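A single protein chain has been omitted from the complex, and every remaining protein chain is retained in its original position.
Note that the chains are named A and B in the order they appear, and that numbering of residues resets to 1 at the start of each chain.
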């Protein structure tokens, strides 16, 4: 086990995987922040501490464009970051060069930071589309290398 | 490979990871149960066996508060349990003490069981918020230990 973690490729993978997971986890407090400032909740039991009258309670169970935007960004993270981590783990075990592996990991991490800024900040396209595409290409390139090394159907 | 699985920390991780994934998978039959009892479906092809008339078919394609509550709980599981498993796997490979590792895993597993009960049962806050927070802290603590052991950007 010590051998696995001592490999520099695996250390690099662990670092980048942990950072992008941390970024993804931070979407939850960001959603909570927008829910509280926009007064837009999903659950009746969440409203009580923010509502002063029974009418407020009903009014605060609603969807809000800013909350929905952060939630779509979080969902996009789930759809892209988790596949990156699964593929990155398997790719790391195929014994790639450290420099090639680091290139893939760094490109992906930076692309997802840009994606979040572009999404939450509602920057004009194609900023969000391009950052999504760059991250996807890094993952697909690792899929190609992994499949061509270990294929056993 | 036998070495990895023989490590007690890795056996503990495997046990807790498997249990929380099993809990998450059970949200799907729970959603199906509420969809059928509340007669609230998303897909036209799912309605046929429950509808007796063509009007029923249209009426049953709708959203229901109980179904949506279970789905939000399932979504929260995806957003929290999968990061725990990714981080827990990497953390297990950094060679932590068995007792420290077990503490993290047990706290997380129990916190997610409480979270599900609090969410599906619509218990008053802060029961759901606190159980979510405890699980998050366990994950963040493992992120800190993992990053401080292996950092290679």
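One rule holds in what follows: a residue touches a chain if its C-beta (ideal position, glycine included) is under 8 Å from a C-beta of that chain, and two chains touch if they have at least 3 such contacts.
Because the structure is a prediction, the values reported are computed rather than measured.
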Field: Absent-chain contact - pick from A:16, A:35, A:74 or A:128
entry: A:128
Field: Contacting the left-out chain in the complete assembly, out of A:10, A:34, A:60 or A:105
entry: A:10
Field: Touching the absent chain when the full complex is considered, from B:25, B:133 or B:151
entry: B:25
Field: Residues from subunit A at the interface with the omitted partner, ascending
entry: 3-4, 7, 10, 68-69, 72, 78-80, 82-83, 86-87, 90, 93-95, 122-125, 128, 136, 139-140, 143, 146-147, 149-153
Message: Contact with the hidden chain only, please: which subunit B residues?
response: 1-2, 4-5, 8, 10-12, 14-19, 21-22, 24-25, 27-28, 42-46, 48-49, 74, 78, 82, 85, 106
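The rule we apply is simple: only the chains that are shown with their structure count from here on.
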Task: Give, as an integer number of Å, the spacing between the C-alpha centres of subunit B and subunit A.
output: 17
